[in-house]
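One protein chain omitted, others in place.
Letters A, B and C name the chains as they come in the text, with residue numbers starting at 1 for each one.
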Amino acid sequence: MSLEGLLPELAVIRKDFPILERTLAGGMPLVYLDSANTSQKPQVVIDTMVDHLERHNANIARAMHQLGAESTEAFEAARDKVAAFIGAPERDEVIFTKNASEALNLVANTLAWAGPRRVGEGDEVVITEMEHHSNIVPWQLLTQRTGATLRWFGLTDEGRLDLSNIDQLINERTKVVSLTWVSNMLGTINPIAEITRKAHAVGAIVVVDASQAAPQLPIDLAAMPADERPDLVAFTGHKVVGPTGIGVLWGSRAVLDELPPFLGGGEMIETVRMEGSTYAGIPHKFEAGTPPIVEAIGLGAAVDYLGHVGMDAIHRHEQAITAYALEGLQSVKGLTVLGPLDAASRGGAISFELDGVHPHDIAQVLDSRGVAVRAGHHCAKPAHARFGVQSSTRMSSYLYTEPREIDALVEALEYTRSYFKLD
Amino acid sequence: MSLEGLLPELAVIRKDFPILERTLAGGMPLVYLDSANTSQKPQVVIDTMVDHLERHNANIARAMHQLGAESTEAFEAARDKVAAFIGAPERDEVIFTKNASEALNLVANTLAWAGPRRVGEGDEVVITEMEHHSNIVPWQLLTQRTGATLRWFGLTDEGRLDLSNIDQLINERTKVVSLTWVSNMLGTINPIAEITRKAHAVGAIVVVDASQAAPQLPIDLAAMPADERPDLVAFTGHKVVGPTGIGVLWGSRAVLDELPPFLGGGEMIETVRMEGSTYAGIPHKFEAGTPPIVEAIGLGAAVDYLGHVGMDAIHRHEQAITAYALEGLQSVKGLTVLGPLDAASRGGAISFELDGVHPHDIAQVLDSRGVAVRAGHHCAKPAHARFGVQSSTRMSSYLYTEPREIDALVEALEYTRSYFKLD
Amino acid sequence: MTAQDLDALYQEIILDHYKHPHGKGLREADPDHSAEVHHVNPTCGDEVTLRVHLADGVVEDVSYDSVGCSISQASASVLHDLVVGKSVDEAMAIHQEFLTLMQGKGTVEPDEDVLEDGIAFAGVAKFPARVKCALLSWMAWKDATAQVVAGDGDKA
Partner (left out) sequence: MTAQDLDALYQEIILDHYKHPHGKGLREADPDHSAEVHHVNPTCGDEVTLRVHLADGVVEDVSYDSVGCSISQASASVLHDLVVGKSVDEAMAIHQEFLTLMQGKGTVEPDEDVLEDGIAFAGVAKFPARVKCALLSWMAWKDATAQVVAGDGDKA
């Protein structure tokens, strides 16, 4: 089976991911279609981490012995790699967090405290109904705690942002607009440039949750026109074939300099007296304590790996698989896809309903055939509520996904229908 | 060379740590005496992480396929192991953070917002002059932001807490007392039970920074009398032979339930609507987003490893090495140890000054002989200021340290003296 | 899991209760002796609204409205069968028995005399991710019952 747009070296790429050789209970080979939840790791990421732990492990910055120098160099090289991966205008604008959630909370939490960007009573924060909980709850906490107002974009029936009231939503009271680039439930790709332009025009800052975009879209921040470039961008290591425990917040130096510190402690200081402290410049100002060192180094290897395969090629591959999957899924009787049906304008996460079977039960039957998908609300309860469903089943592919795995999914769905005795 | 109290299987234990075989520039074998900064990792921790990444990697909780179940089970088993390691009264009281700094900030940050423990104007927070910056800056931020007052215990010339004014410091306005169990600079072990009793008597909560205690002292929280048991205890994975990217906050259920959420996002919710959310119970309430999964699993293997060696035996080993080191160091002309000189009542980090040579220069010469120590303020500027020094050199041992490594340090210090042509 | 495990999980009894749940729907109850709770499974979003009506220490009715998978729906139905008409003490004992079964990781032998159709859930205990589904309505029932008992106590 060969589709237009698939990665040419797909078989070789699959060999890079040891877990894909796993057989599950009953001798079933693994069909991993849960990559939007977390991606699998290539051998080179694992080996890089092992090499660090076995040969170079030391704390960074503060340690000036040879191991310390090696560790610091590897950690800061990872920052360079991540900066290159997203085309960051400056490498010091890349801040390591523990995941995307912490990155988003860092912004929402510090906006409560001080500085010219401070959010207070009468101010408005705008999000959307398709956000992941990690881009909803931090803003609820911020607005509840400061007396500001939370507003949001609704969704069209097709699963796109309803921009009809954009001029009311983004107004002179708006201080922050925070939205996802690619929806983890609906797959929708949002018009970041257009919304950023509107937000900048009223003096608001724009925060983009790129957790689902970074794995599949080529990103080049420096190449964006300044008025269309978000001010802050978050993503998470474990979805870009990196380890858990590491996330990224990129922010423009101008905005990061305006934010007060987030976590206080070692490494983020300039000087400390009992009576008061002064803080280091970015990126250290936002990296209190011993950072996730081996995780950052693993992430560096991960984005290098993606870079070698090529983000353009990965994007094409995702589109090809997504188109194939949309077609296959819709051939299953009683199955409805939630979100856009046009593969070219969406990401690779596809949520669906199957009449007469609850998503948990679907996922369970699929699992008995080795097919791993996600069932539930995918941390996007409001988006599910918008479509009048409480949960859904989601398949999500990545650079290692083969068409035959989509076939296996479709077959397993047919089997589910028969297992639950649907006509 | 054999000292009373050394781990009987020391040679075998050293074999567990692959990095100890490293040779450095010029063929020098590694003499790693920077374990208070970060500890080295045994093979079993590395292998456990590799096995997880190569065979079981999946997101947790939310993923209900086989890989998801395996990953969740391994992650939650790690929580059980950590709970056992510190004798936590309840396993759900163990919260995974990214490091000790985040754990301490979690407490200081949430105390600003809501609930019966909220810190506001007129309230007092008490810390000590020997804290690591990670247990100073969060409390400075909290008190500055809320209008509360920060107070602190001073230090005696010997490097112990000056408790002479304890009854003024801990009074009916005190809401929080936060202090380190073992100093990372002076080695001092603080009287946690006594201070906790005083704090509890005035209704204050007690936060203990156990970053240096957890690696070397057996901890059994459940066995402590309730009035002497701290309410919250923080430590960090990378100092207990675990990976970076993982830390622990233990808190009593009663106090954790009183704190508002910290980071908002996936996993910490009960239900989310655009208008507002409700939150999960502990531990999930404080674990927003994808947690450091493979890191928690690595930490589980680490505390298991320490448990097998035995924390009592490790503590004895540390005391033996510390006594030997105190003796050796004091034989060096012009060397002054900062902190208590009695090995039985102190931890294994020993900071010192050497007349006529700056700590950076000492560390550099030592490094040329393969001896890795730390030079600087060790994230404890106020404690250095208290002793009228700006920086110091610190050696710190761990369960894999041999007496001959202390000999190598002492010799290298003598060489430093001659290199800088001191009499 | 294997196809065999699948069949152990989805016993006919479970699928029957799923398709034809017993006692489903919210019914009116004397407000002095009843309580309503709403529980969710945060992982998957399954929800149950459940009302308990006690009278003279006896479980008069358990009525509920719920959205969820076959396991969670069937277990609410079995709950209804098992506790309605029993004394609160007896019902609590059954609850404990069901809890023990579900938390036993598949090692507990269920007692059919006590659990009746509930024994069909023995297979669920092997799937940690599904145990929460099976317990959702049971936990809600315990919570609601405790509330009525506490409320009655207040009035005594």
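Just so it is clear, a residue touches a chain if its C-beta (ideal position, glycine included) is under 8 Å from a C-beta of that chain, and two chains touch if they have at least 3 such contacts.
Note that the structure is a prediction, hence the values are computed from the model and not measured.
Visitor: In the complete complex, the chain left out here touches which of the visible ones?
Guide: The chain that is not shown touches these displayed chains: A, B.
Visitor: Identify the residue among A:Gln66, A:Ser101 or A:Gln319 that touches the chain left out of the display.
Guide: The missing chain is touched by A:Gln66.
Visitor: Give the residue, chosen from B:Asn171, B:Thr271, B:Thr336 or B:Gln364, that touches the chain omitted from the document.
Guide: B:Gln364
Visitor: Which is it among A:Thr271, A:Ser345 or A:Ser418 that touches the chain not included here?
Guide: Considering all chains, including the one not shown, the answer is A:Thr271.
Visitor: For subunit B, which residues touch the unseen chain?
Guide: Residues of subunit B in contact with the hidden chain: 25-26, 28, 358-361, 364-365, 367-368, 375-377, 381, 384, 390-391, 419-420.
Visitor: In the full complex, which residues of subunit A touch the absent chain?
Guide: Touching the missing chain: residues 61-62, 64, 66, 68-69, 72-73, 267, 269-271, 280, 284.
Just so we're on the same page, only the chains that are shown with their structure count from here on.
Visitor: Compute the distance, rounded to whole Å, between the mean C-alpha positions of subunit B and subunit C.
Guide: Computed from C-alpha means, the inter-chain centre distance equals 44 Å.
Visitor: Using the average of all C-alpha atoms in each chain as its centre, how far is it in Å between subunit A and subunit B?
Guide: It comes to 31 Å between the two C-alpha centres.
Visitor: Quick one: report the Å distance separating subunit A from subunit C, using the average Cα coordinate of each chain.
Guide: Each chain's C-alpha centroid was found; their separation is 37 Å.
Visitor: Which subunit A residues reach two or more other chains?
Guide: Correct list: 25, 360, 364, 367, 375-376, 381.
Visitor: Hey, what residues on subunit C touch two or more of the other chains?
Guide: Residues 1, 43-45, 127, 130 of subunit C touch two or more partner chains.
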